[in-house]
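Handing you a structure now.
The complex appears here minus one protein chain, its other protein chains still in place.
Our next item is subunit A:
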Amino acid sequence: MTAALRFDPIRLPETCEQLRKEVRAFLAEEIAAGTFDPHKPNREDTDAPEFSRRVGAKGWLGMTWPKKYGGQERSFLERYVVTEEMRVANAPTRRFFVADRQSGPVLLKYAPEHIKMEILPRICRGEICFAIGMSEPNSGSDLFAAKTRAAKTDGGYLINGTKIWTSSAHIADYMIAIFRTSQPTKENRRHGLTQFLVKMRQPGIKVNPIGQITGQYEFNEVVFTDFFVPDDHVLGEVDGAWKQATSELAYERSGPERFLETYYVLTELVRAVGPNPDTRSAEGIGRLVAQLHTMRRMSVSVAGMLHAGKEPVVEASIVKDIGTVWEQQLPHRVRDLAAFVEETATNRETLERQLDFAIKTAPKLTIQGGTTEVLRGIIARGLGLR
């Protein structure tokens, strides 16, 4: 039984290390040119469309996709390296990240050919932004309680209802959403949901920004009123979205973005304590680095499983559970240790500013992308407990 929970020590191949150097050089140029400040996580990412295009021009979006759709046919492990370097550098990835990680692969699998040809190359060029429309006011963890209706009409569907917590909906060109196309059955309460491609900024869609406790506006309420979606925008099987949604989860849950969101405070702490830390700081840093290293090794291992064509749903859930709990605690542990940093540390202000933001960010980390409780339910199922 535990044999299923082995995380083999996958090493990134040499091609990845070459690529890593290229990404670092690119990011260093962008920083030098003033595109973003790696020490300032609390900015609005919405104003970095040009950066997205430059990343696209490098061939780093849709990297694993077929060339005929603008992809590079590179490996999943190479994409992994690009993701982690962007994340560690605090690069403004919000505009393209969802499309690259999730929406593109969904389209690749389920969209009709002409839509793939139209949209995927534009994702690869960094021109368009995607949002994910799953949650609703009364349906978060319990996805199958979603009510927003897609009613069949001539040549398509009419949508009525509300999505909520939709990240980037205010800047998105498209949303991939699930809507209710029929009622759940007695035998299967997951039945009746369908995945759709929705073109945003059309009549019938209203996006209402929702402020976050960090002071930022990143998620939204999205209200649909008699909004029309054509037939060819149905993705996959009508009434069968639940099968599709669950198989994507391993991609969403095991990447480096699941433990690196507050990472910057650790670098800044190391800078603040200087080359000869006292015992307490050294011990604190050592533990955090050991935990980080372990998670990264697990995450790379899952990337290796995905690369090999496996569906490591339980392993990915373990990485997200441990990873998000860690990145949530990280700012607090750094704060503990920073209490003893010299008043004269040159980066003291930067560290305090980062901590302020990371501490405000922390509560969401174990909620977005599936809560800790839901993940532990999945792991428990994997252990044969339910």
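The rule we apply is simple: contacts are C-beta pairs under 8 Å (C-beta built on N, C-alpha and C of every residue); 3 or more make two chains touch, one makes a residue touch a chain; residues count from 1.
The rule is simple: contacts and distances are computed from a predicted model.
**Student:** Given the choices "Acyl-CoA dehydrogenase", "Sulfatase-modifying factor", "(2Fe-2S)-binding protein" or "NAD(P)H-flavin reductase", state the protein name listed in UniProt for the chain not shown.
**Tutor:** "Acyl-CoA dehydrogenase"
**Student:** Among A:94, A:297, A:332 or A:360, exactly one should touch the missing chain; which is it?
**Tutor:** That would be A:297, which touches the missing chain.
**Student:** Could you tell which one of A:52, A:244, A:281 or A:328 touches the chain left off the display?
**Tutor:** Within the whole complex, the residue contacting the unshown chain is A:281.
**Student:** Could you list which residues of subunit A touch the chain missing from the display?
**Tutor:** 1-3, 5-9, 11, 20, 84-85, 88, 266-268, 270-271, 273-277, 279, 281-287, 289-298, 301, 315, 318, 321-322, 373, 375-377, 379-380, 382-386
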